[in-house]
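Removed from the display is one protein chain of the complex; every other protein chain stays in position.
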Amino acid sequence: MQQDIMSQGVDLMLFGMGTVFVFLTVLVIATTIMSSFVQRFLPEAPAPEPTAAPAAAAPTGVTDPKLLAIIKAAVDQHRAKHK
Amino acid sequence: MQQDIMSQGVDLMLFGMGTVFVFLTVLVIATTIMSSFVQRFLPEAPAPEPTAAPAAAAPTGVTDPKLLAIIKAAVDQHRAKHK
Amino acid sequence: MQQDIMSQGVDLMLFGMGTVFVFLTVLVIATTIMSSFVQRFLPEAPAPEPTAAPAAAAPTGVTDPKLLAIIKAAVDQHRAKHK
Amino acid sequence: MESLIGLWNDSGLAQFTGPGQISMILIGLGLLYLAINKNFEPLLLVPIGFGGILANIPGAGLAYSAVENALLSGGPEVLSAMAKALNLAAYETYADIKAALPNASAEQLFAANQVAANAGYDSGMLYKFYSVAIGSTIAPLVIFMGVGAMTDFGPLLANPKTMFLGAAAQFGIFATVLGAVGLSAMGIMDFTIADAAAIGIIGGADGPTAIYVSSLLAPELLGAIAVAAYSYMALVPMIQPPIMKALTTEEERKITMTQLRPVSKREKIAFPVIVLIAVALFLPSAAPLLGMFCFGNLMKECGVVDRLSDTAQNALINVTTIFLGLSVGSKLAADKFLDPKTLGILALGIVAFGIGTAMGVVMAKIMNKFSEQKINPLIGSAGVSAVPMAARVSNKVGLEANPQNFLLMHAMGPNVAGVIGSAVAAGVMISMVQSMGG
Amino acid sequence: MESLIGLWNDSGLAQFTGPGQISMILIGLGLLYLAINKNFEPLLLVPIGFGGILANIPGAGLAYSAVENALLSGGPEVLSAMAKALNLAAYETYADIKAALPNASAEQLFAANQVAANAGYDSGMLYKFYSVAIGSTIAPLVIFMGVGAMTDFGPLLANPKTMFLGAAAQFGIFATVLGAVGLSAMGIMDFTIADAAAIGIIGGADGPTAIYVSSLLAPELLGAIAVAAYSYMALVPMIQPPIMKALTTEEERKITMTQLRPVSKREKIAFPVIVLIAVALFLPSAAPLLGMFCFGNLMKECGVVDRLSDTAQNALINVTTIFLGLSVGSKLAADKFLDPKTLGILALGIVAFGIGTAMGVVMAKIMNKFSEQKINPLIGSAGVSAVPMAARVSNKVGLEANPQNFLLMHAMGPNVAGVIGSAVAAGVMISMVQSMGG
Partner (left out) sequence: MESLIGLWNDSGLAQFTGPGQISMILIGLGLLYLAINKNFEPLLLVPIGFGGILANIPGAGLAYSAVENALLSGGPEVLSAMAKALNLAAYETYADIKAALPNASAEQLFAANQVAANAGYDSGMLYKFYSVAIGSTIAPLVIFMGVGAMTDFGPLLANPKTMFLGAAAQFGIFATVLGAVGLSAMGIMDFTIADAAAIGIIGGADGPTAIYVSSLLAPELLGAIAVAAYSYMALVPMIQPPIMKALTTEEERKITMTQLRPVSKREKIAFPVIVLIAVALFLPSAAPLLGMFCFGNLMKECGVVDRLSDTAQNALINVTTIFLGLSVGSKLAADKFLDPKTLGILALGIVAFGIGTAMGVVMAKIMNKFSEQKINPLIGSAGVSAVPMAARVSNKVGLEANPQNFLLMHAMGPNVAGVIGSAVAAGVMISMVQSMGG
């Protein structure tokens, strides 16, 4: 039984680690092929945000850029009229 | 059995379509009566929005009109002070 | 049985009311001790809002102060440049 | 052609079984009217009223279990199989079998359900909602968690001794229990001790607590109890002021209270933990109610799980309220609601509110006898809970006597103490009644 | 070493049972493509397509019950115990036992489940989702409540007689029922009357209604019916215009309609209550669907429970949609979907849409014969439901004929009437088919 559980553990490690590597290798290959296919045959304007953290941030400040743009436009327009 | 399922289908069509028409006729009558009753005895300021689609739109741009109004007011006030 | 249910009711009242008072008395004492302990040994800047109703208000107008501040800043900056 | 006859037999008009269901539909419409036009606790009474109407649609069986639906619509062979499943030697109509259901053992109920399933009968929609939401006791507890996440204990912490007002007002509960067993002892009504306890909890003026207790002790009275509890909570601005004025002098009503001290965040975080520990030490039977309440409050105050607190206060409590309300409505089925007991419940419920209000005020006057720092007895009435309505009533009556005297915040202390107080009372009653074999 | 073999045996490649699962995975990918790139009802078809792929992962058993998983993977002793639980005297393969499951009594199913539990088998994830969401009938009803809370009956109340258009368009449902039983009678297909009714409901052009009806009458066809219903709803802009143009003259398409009168809040509150009362009096079998729909609409219009209405329109309907979609996907398992019946369903479904569209237009022309106030027959096609797509199609075709003629609001009336109409049809069919012993 002691031998048994040890060998079960070794089995688990060998086959488990093997599967993880094989599976992720498959993914690396498939992803690389997919990416070159998409980049060659289905090009599109690249996503503007190359970086984003996978965290659920509260939507604070989301309106700021838009807001600032609108205000800037309003003020610019106003300034133009004054000139 | 073949006769049977056909006659069941015909039954379903006759009684089904009949019920749909009877039920919606009842609704037309009841609604018309209710509407004249409400318009006569329980008048109220009519709802301001006579048109709205039953769709669940994402609340995009909701703040824009308010926003623009506020900015317009701010800029107007600012211009008034400059004159 | 009639006697029985009456005495059950009286039991319920006596023990029930007793428990309510004992429990809340314990809470009064524990809370008082906790509060003086916190005030003496763990002082902190007092919460700015000493009053708030336990109601769930819809978050209306939340952006207004921020919005107004931004607009004010924009207009001020604009005015400064004009001088 | 028999389908045509079947369709007519299926239609509502052919199936109205006496005036009961029509009356209940009218009562449901009345509840909707009160909720929508008079603003009577609409968040609960709109779903309850609507659910009540749905429950009484003749022939739809929305509020019945699969077994009840099989008994109502089933042919003689279904009835006979059902009687066999329940070990009934003799029966005459389906009503005899139905009467045997409440006393059936778990094995018999299981067999009866299998008979219904084999005959193709299913439970009604509202019955399913009830089983999941209330039968499991989950929905009232989740609502209580949300209420905890909306409650600010600051005013109570600033003046802890107002907790005694919240304790005193619970006398309304127990006086009503006594009233209910009195009516039973006099032979006027036929309430068991469990019924009496469930009726008394109306005096707690707290909806989820009332639903929780009656779902455990007297599920067949749940509809009437919930309707009474929410209706009287809406009527607090009419019920309380005369009692408050009758028990206080003009001078007492004019008493000004000093502004409450600010309470620190740490005290607010510590409070729900203290309540939890006190529950663990002294009152395990109140652990589900007060545990969920304190958990909600801790989520709100601790400041590190705002996502969860927001959800508990919004999406989760709203979803639960919809299904809780419809489920309560399922208990407004005519054969369950139209009973002399309902009148007794309505009468006892308002007595409970009145006595609770009175005892809160009296307790404040007693405390003033022993304390330097006077409290305005008008805040005593807020001890019944009915958050935040009762506190607003204290404030309003106080302003009538002294236009400079704002009692709202002072009344919030006993107000939230009353929530804890009635949860404690609920725990004691559940524990004692179950040990009485009720 | 046997674990290594076990791992290989577990892997998908070793378990693909013929080309069925691969085909279904390709179909699932196709649905995802249509939903994402062609915007085919993505809210439903993304979860359905994804669920369909998950359901066909060989060896994962996500769409199977514990009993089915035990039959698929179990050794001979499990099979023998299962056969005994189902009172099967003789069996050869697991397929024989599986074939006996649909006819098993409640007792036998219970015993079979205990055999599976004792052998350590559990139901797959999608099977659990299906049981809770659709098997209970709760999810389509909750979605219908949310749709009610999003629906504005104003245009219908401003011109109630457009309800007749919504009624006429339901002929698509019943003509399809007739077509389905005709195919059966001719021996081309093998549909029961229950199957025929469930297929017909595709013509209702209303997703939750179609899922509700087929879950009750023909659960094994649910996958194909739901896919057909949502796909054809997305195709409405292609299916309807040729039919509309063929049945109308240029002159008719140019008919201008006067602007709708404003409708008061009180009328909007009264309408769902009136529908509910009409259901109670005449059509208890439609009570679950129309009850929940009216409840949602009343929450929206009454104005005092906006918290609940918002939740019904957002968090609750979104959560339900996710699980409803995955659950429908579980019915795309190859052995259930790859069947000649599916082709019949797809063919009949498009006929249903076409006939419904035609009858709506024809009804409008008939009404114009008898009425002073002419209506543009193009709004008749909106009576099939497919809210709000069909109303937009009416508007678009109308603008082609007369660039000043905005029909959108006029078409919303029959559009929402069509939702009520197909819920009525659903109620009638469920009631009649069940009394036919279907």
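Just a few scattered comments:
Chains: A, B, C, D and E, in written order; residue numbering restarts at 1 for each.
Operating definition for what follows: a residue touches a chain if its C-beta (ideal position, glycine included) is under 8 Å from a C-beta of that chain, and two chains touch if they have at least 3 such contacts.
Owing to the predicted nature of the structure, the values given are computational and were not obtained by experimental measurement.
For the chain left out of this panel, the touching residue among D:A312, D:A352, D:V387 or D:A426 is D:A312. Touch with the chain that is not drawn comes from one residue among D:M82, D:A133, D:L298 or D:A364, which is D:L298. Mapped onto chain A, the footprint of the missing chain covers residues 2-3, 5-6, 8-13, 15-17, 19-28, 30-32, 34-35, 38-39, 42-48, 50-56. In the full complex, chain E contacts the hidden chain through residues 3, 6-7, 10-13, 15, 25, 29, 32, 35-36, 39, 42-43, 46-47, 50, 53-54, 56-60, 62, 113-114, 117-118, 120, 125, 128, 314-315, 318-319, 321-322, 326. With the whole complex as reference, residues 105-107, 110, 136-138, 141, 269, 273, 276-277, 279-285, 287-288, 291-292, 294-295, 298-299, 302-305, 307-308, 310-312, 315-316, 428, 431-432, 434-436 of chain D touch the missing chain.
Note that only the chains that are shown with their structure count from here on.
Taking the CA centroid of chain D as reference, the farthest chain centroid is that of A. Between the CA-based centres of chain C and chain E the separation comes to 48 Å, rounded to the whole angstrom.
Centre-to-centre, using mean CA coordinates, chain B is 35 Å away from chain D.
The multi-chain contact residues of chain B, meaning those touching 2 or more other chains, are 8, 11-12, 15, 19, 63, 67, 71, 75, 78, 82. Looking at chain D, one finds that residues 3, 7, 314 touch two or more other chains.
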